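Shown here: the complex without one of its protein chains, the others still in place.
Per-chain numbering from 1; labels A, B and C assigned in written order.
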């Protein structure tokens, strides 16, 4: 596939945006203004960037507990996203959801969820809806290597296959579920091959290479829009930090971290160099984009910090929608 | 594989026993003495016979909602089995379980269950227990084509694979889950191939041929006892009757029923002829065995009918085991 | 006005809503062409509306519920079915963590207009896995509405209200009520949520109950009338929202309350009702509130046992006599 320069630039921009956003979250966390726990997306940026760049605005994504990156890449308002993480009333969920439920419906996010693998059935339903309503929208559903061992995995893959749903299954295989290495919990070399059992075309890509993720997704989207059914893409990647707030990830062997956390494997570096090499970007332009994003993120942090907390009584709101 | 004559005779005997037992249940049902519903095993006898003949007494089986055949083939006391179906206090479950929970623990039945696919995790646990306690016992877990679409399928196959459990997964693919043809609900040609995703060796056999089932099971048992882990065997078979008590199974195409319900495909005929051909049995012996079984079944029916119902207050017993 | 069974009234309601609004569709195991639902509620609808809108699914309860969620938040109005209430155990995450909480945890960004039908109750001798009454679990789940129609007129009006409600509605039925007949208008009408119905007026004691027990309570009220005991019988029609007002007014009049449901006693909906009424009408109570429930055991199979398990007229009458 040959990609145009605009796309390369977009891939760089989205990858970087997620990176800068998450670095800011990490800082805010250090400032102790983020309540609760956090699952940072640092290291996996290329996956969200690659997938979402292949989608249009009305396409949907289904997120996970590690959802900041998905939401930001899909075009979330960063003010509302950061405010949500800080539990503010200006947050996209009015402070009711926080990190694990960070969601912006209006840019096509079906939801982030705290229950591992619970997004898969929801993605099936959204894709069925896209199909039944006769739209050409597709759904991309993110989930982790760990999630692929939950019962919803087989149930949902199967349903997507028998109904030929416009669905793209994105496994973010970051080699671990909390402290558990996937190789302890999965007998096969890849998770992708499980899709064979459901006759779902599948592919393994370098999840730190936004272009590779993008290209695989484009193919999958094409199939989905043509009514040819689901595809599964396994993106092999790695977390830069621990699983959650206080995890130092000491259980990861040094050789492994050395490889995965090297400059060479860095998602931002990879797409940046590719974009520059292929003339989609100059160094200066790359810096400019970075500066702009950094400023936006800075502003969003300011906005979030300055926003008010919700009033305690708002606890009682939003349980039910009003009957018309 | 060459099978000895004793085994052939045993396969014939077990297949026939299940057949005669279920025919009697069908009669009793006609007499209106069986409360509730029923899922008859008629037509699938070769599966239970083939699998259990390859097991020893202390090996376990996990049954389903269609469990009479499994239990009888594993060596259940037929008096207690029929009495259970009639809801009598002499039943193996004292009338508390009935058809869907027909179970005889003392011959190695872990349980029959009314929840489709709920036996798979229990089989994992039993196999883990066999392994951890250092026994050489194995577990054979029966389930239907429909059950293979439930979440426990993937979860349990995976766990059995990563822990190399002494477990044999027996899919009884009778082409339907209630009125739903498996080909509508499963994108692949066989269910067996789903096991590939978990690196579990698998094979498809003629489920109406007790010898074929037996031979596949013997191989699987060998692997299991040797610590080499699970195997999946898909047995392709067919129900002679509807799904349950009042189902006339009109949804099955005539061409299909004609083939599957032909004399040619009959499980009893197949193993009987094979046994006779290979000199394991004479016609007269075969008849004698039949007469003996029929008499035993008759006696069991008498026993069941003559037995008393439990006393109403016994409803309150058996919720908890006494603390020692 | 034609007399109709509860089953047919329910089907009429579903049919009319499917005609009225093309977003409405039905999904579940064997709801379609070959079966029409285990209790034949949807029989014929697949012929009329096609297999896409009356959609058979694999045996994947959690994914059925989740598919309904995903479809609901993206523009469809799914009426999903869990074949037996006991099997909702497999779908608790999607029902209670996703459907019920989604609007709230996303701060009102979306709503989840789905209906989940299932059926509870014993009386058919189908034992522990097919006879439970689990409604109290859901009453304890904020974010769900719960309809408990016990009469043919109500079931048609309530299913319409449920389908038109923008929130997730658990629509609970009872096996022994499907054949109950009542005059049911052919026209479009709705029954509002949160309005109990006084099914019989009385002065001496209030009886509140659900499903089949309501029918029994009315029989008992007739019997007791002969002895000069005047019983008021209240049908809540929905458990959430719960019409406390009608009940409390009744208790303020009679001073006595008996609660009757088929649930096992500890933690039943009757506990909540008793707790609420003693909280809000303490000074009006002339006697302790009595609960008539099943004993704290699984549901047994054998007729004399199940007969003992399910509250009967004698027990209801006795509880009433104890306090009047």
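Everything below uses one rule, namely that a residue touches a chain if its C-beta (ideal position, glycine included) is under 8 Å from a C-beta of that chain, and two chains touch if they have at least 3 such contacts.
These numbers were taken from a predicted model, which means no experiment stands behind them.
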item: Chains shown that the absent chain touches, full complex; value: A, B, C
item: Touch criterion as defined above, residue of C:289, C:310 or C:324 at the omitted chain; value: C:289
item: Among A:50, A:69 or A:97, the residue in touch with the chain that has been omitted; value: A:97
item: Identified contact with the non-displayed chain, of A:48, A:61 or A:117; value: A:117
item: Residues from subunit B at the interface with the omitted partner, ascending; value: 60, 62, 91-97, 101, 103-106, 110-111, 113, 115, 118, 120-130, 132-133, 151-152, 155-156, 158-159, 162, 317-324
item: Interface with the undisplayed chain - residues on subunit C; value: 62, 86-87, 89-90, 92-93, 96-97, 100-101, 104-105, 127-129, 134, 136-137, 139-140, 142-143, 240, 242, 263-264, 266-272, 274-276, 278-280, 282, 285, 287-291, 295-298, 300-301
item: Where the missing chain touches subunit A, by residue; value: 35-37, 87-88, 91, 93, 95-98, 100-101, 113-117, 146-147, 149-151, 177-180, 184-186, 251, 309-316, 319
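As a convention for this text, only the chains that are shown with their structure count from here on.
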item: Farthest chain relative to subunit A (centres taken as mean CA coordinates); value: B
item: Distance from subunit C to subunit B - Cα centre to Cα centre, in angstrom; value: 36
item: Intercentroid distance (Cα basis), subunit C paired with subunit A, Å; value: 40
item: Multi-chain contact sites of subunit A, meaning residues that touch two or more partners; value: 151-152, 155, 158, 162
item: Shared interface positions of subunit C, touching two or more other chains; value: 57-58, 60, 62-63
